[in-house]
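For reference, the structure discussed in these notes is given below.
Note that this complex is displayed minus one protein chain, with the remaining chains in position.
Residue numbering begins at 1 within each chain, and the chains themselves are lettered A and B in the order written.
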Amino acid sequence: MDGWFEFVLARYNYWIVIVLMMTGLYIVFARGNLVKKVVGLTVFQTSVFIFYITIGKVAGGTAPIYIGGELDHGDGHGKGQGHGEDAGHGEGAGRGEGESLHAVPEGEAANVLSGEHGEETLASKIDNLPANDLKAALESLDPAPGPAETPSLHEPPEGDLGKISNDALIDTSKPEPAPGFDLAREVHGGAANALDAAAAHGEIIYTNPLPHVLILTAIVVGVSTTAVALALAVRIREAYGTIEEDELEALNEMAEFGHTLGPAGARG
Amino acid sequence: MIAPAYAVALAVGLPLIGCLAVWLLDKSPNWREAATIITGVILLALSVTVFAAVGEGQRPGYVLFDVIDGLPIAFQAEPLGAMFGVIASGLWLVNSIYSIGYMRGGNEKHQTRFYMCFMVAIAAAMGVAYAANLFTLFIFYEILTLSTFPLVTHKGDDNARRGGRVYLGLLLATSIGLFLPAIVWTYAIAETTDFAVGGILSSHREAVAPIAGVLLALYAFGIGKAALMPIHSWLPNAMVAPTPVSAFLHAVAVVKAGVFCILKVAVYVFGIDLIQGSSAADVFMWIAAGSILLASIIAMNQDNLKARLAYSTVSQLSYVTLGAMLATSMGVMGGATQIAAHALGKITLFMCAGAIYVAHHKTLVSELRGMGRIMPFTFAAFFIGSLSIIGLPPMAGSWPKFFLMLGAAEAGERLIIVVLMISSILNVVYLLSIPVQAFLKARPGEPHAFEGGWYDGPRYDAGDAAPARPPRTAIAEAPLFCLVPIGITAAGALVLFFLMDPLYDYLTPLMAGGSS
Partner (left out) sequence: MNLIAQLPALAIITPLICAPITIVLPRGRAPWVWATIVSWLTFAVCILLLREVAAGGEISYHLGDWPPPLGIEYRIDLANALVLVLVSGIAAVVFPAAYRSVKPEIDPRQSTFFYCAMLICLTGLIGVTITGDAFNIFVFLEISSLSTYALVAMGARRDRRALTAAFNYLVMGTIGATFFVIGIGLLYQATGTLNLADMKQLLAGQTSRVVDAGFAFIVVGIGLKLAIFPLHLWLPNAYTYAPTAVSAFIAATATKVAVYVLIRFLFTVFGFDFSFMGAAFTWVFLPLGIVGMFIASLVAVFQDDVKRMLAYSSVAQIGYMLLGLSFATVEGLAAALVHVFNHALMKGALFMAVACVVLRAGSHSIQAFAGLSQRMPITTWAFVLSGLSLIGVPLTVGFISKWYLLEAAFAAGHGYASFLIVASSLIAVVYVGRVAELMLLRPPAQEGPYVLPKRDAPLSMLIPMWVLVAANIYFGIRADFTGDIARRAAEALMLAAGGAP
């Protein structure tokens, strides 16, 4: 019972997403007033924004703004490491963020783990390992494989063990956590230096910036959709004198079956 | 002389050029009709060239281009197609001459459109005749359907619309709904649609065997133009068309194309052996036999002359299907020769019906009593045509029936022989009665036909009345444009009787893949 309760609580952010989503959809379908429909639509979209933010949240991570000087990036990282997702995304910062993006879970893992085993051990271990073995190192470091089953919170309660990664949420049954992919790939991609550095400097943790960027774009889309919808509602009110769906339908049916559609019926 | 291979391609292309010419000559009817006749003459010459070349053992062909990889529009003449080509182009020429008389005599509207569609239709018929694969065959089959639709609905009134709807609906529905899947299925099995002597499916026997019945059914009913019952109802419905069109549908191209396709499928797609081995063929043989009898019986009850002829066509062309399903060499031969013989006979009958309509606006059989005196030539031709359809020597129609009976005997289907005999008797009843009544019976009382009110009751003894007849009963035939073609085809029906031996030899290669 307790486990179940925790299971539910631990995902409170997802419950918010689901509740909002369903509320929004319900409003869209159940309300006849066009403006209320738009409100419902917006609520529905907002749930998605929160969902994306949830994805990107890293426990203890700071805003993904590059803290200069902390990391020595060297000049090995050419352009192209970052996610140039959005034009609005600052150029220089974009690169740094891009790297930290995939490093984040790792960093977090390091952080959590360091709480367990002491920072030096981990850092030195990682430092000493060849880049490609980072993942293996992580797995070997994992003290209790069992807790991977219990999903983590993004803000794990103090002292709760085994919160390797917030991304463990993704799939509890999967042996290797999803970030492993990112990690391995990132390493493969030649960003090993950065990773090493990040891991070594363990204390700087960024939240994943990409979902934020994505959702900024989605918010722009959502705002424009709402704007168009409201504009349409205004036009509908001008044309019909109402924005109640049932009345609109009645009027439309009048037009359809009352008299035929002809040039005479055209509205100036 | 033109190379046969080009003649094959040109036979399909020329009418399209003719169509353009007709369109351009819209404003001067005489030149327009001249263009039609010139096209017809050249077309006949081309098809005869092809016919001759095929007779020498050549198989002239022409590949246009691939529509889809491995599926070209290709033409190749073989004996059956060459024969159909000559019949179609020859009768089309005759029919065109006739339609000039008919259309002018009847002052029909939209004559340019009419001749243009006629051109496209014959092009499609030639395409069907010379198609080298099922794919090409299907394309031209559909063009034929579409190009004849404006002809069928030529009058443009409610009746024509209704008839046209049934015509197009039924033909498109069967061809797209059944024929096309059958072709694609064949293609899926055999990976080719090219006609081959002996049948393209015969080498995939194990794949075909379980579905042979279904496939055969798809073809038999999918080729709706063959008018196998119950897919025949488009034919009587198409009677709303002007008579030249009816002649075209029944004798020249459309129904002929249908039964031609059936024969083609039986011989070159399935192969005679495969059909013989399939129990489904028996079913279709009996469906064909049923069509023969049922349509004859319906024909007897039709008062409308053209409707009677239409059902007669349904009945007569089921002979071809029957021959294909008998799947003996004689059966196929009977079917093939029936195409030629029936064409000559039926076109004669239709042109006679049209001549009667043009001259006297009569469409009912019951109105024709005594008309033989007024239109002796027309009814004489009608008599000859009837004899040929019934199958009495010395008319061309006698041979196919003979072959079919032989074929039935060969296949051990004695009951089919009985069916054929009954059918001939029914033919006598519903066809021969028309000219007989026209010549021997008096005309029924028609007050407006006689002046002066000197006669006020039915007269049964025509002989006595003859001296008292007013001068108006003098001969009143249709225009010469109508009569000449009738004479030609009637004579043709007679001549073909004597030419059957060469035709038989000519068609023998069809049986190359057969067992006997």
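Assume contacts are C-beta pairs under 8 Å (C-beta built on N, C-alpha and C of every residue); 3 or more make two chains touch, one makes a residue touch a chain.
Since we're looking at a predicted model, the values are computed, not measured.
*Asks:* Out of A:Ala10, A:Leu34 or A:Val58, which residue would touch the omitted chain in the full complex?
*Replies:* A:Leu34
*Asks:* Touch as defined at the start, partner being the missing chain; which of B:Leu16, B:Ile139 or B:Ile422 qualifies?
*Replies:* B:Ile139
*Asks:* Which residue, B:Gly90, B:Gly164, B:Gly258 or B:Gly345, contacts the hidden chain when the whole complex is considered?
*Replies:* Looking across B:Gly90, B:Gly164, B:Gly258 or B:Gly345, the contact with the absent chain belongs to B:Gly164.
*Asks:* Can you list where subunit A touches the absent chain?
*Replies:* Listed in rising order, the touching residues are 25, 28, 34, 37, 41, 44-45, 48, 51-52, 55, 79-85, 98, 102, 167, 170-171, 173-174, 178-179, 181-182, 185, 210-211, 214, 217-218, 221, 224-225, 228-229, 232-233, 235-236, 239-240, 248, 252, 255, 260-268.
*Asks:* List every residue of subunit B that touches the chain not included in the displayed model.
*Replies:* So the residues of subunit B touching the missing chain come out as 65-69, 71, 73, 138-139, 142-143, 146, 150, 153, 156, 160-161, 164-165, 168-169, 172-173, 176-178, 180-181, 184-185, 187-188.
Rule of thumb we're sticking to: only the chains that are shown with their structure count from here on.
*Asks:* Measure off the straight-line distance from the CA centroid of subunit A to the CA centroid of subunit B, and report it in whole Å.
*Replies:* Inter-chain centre distance comes to 74 Å.
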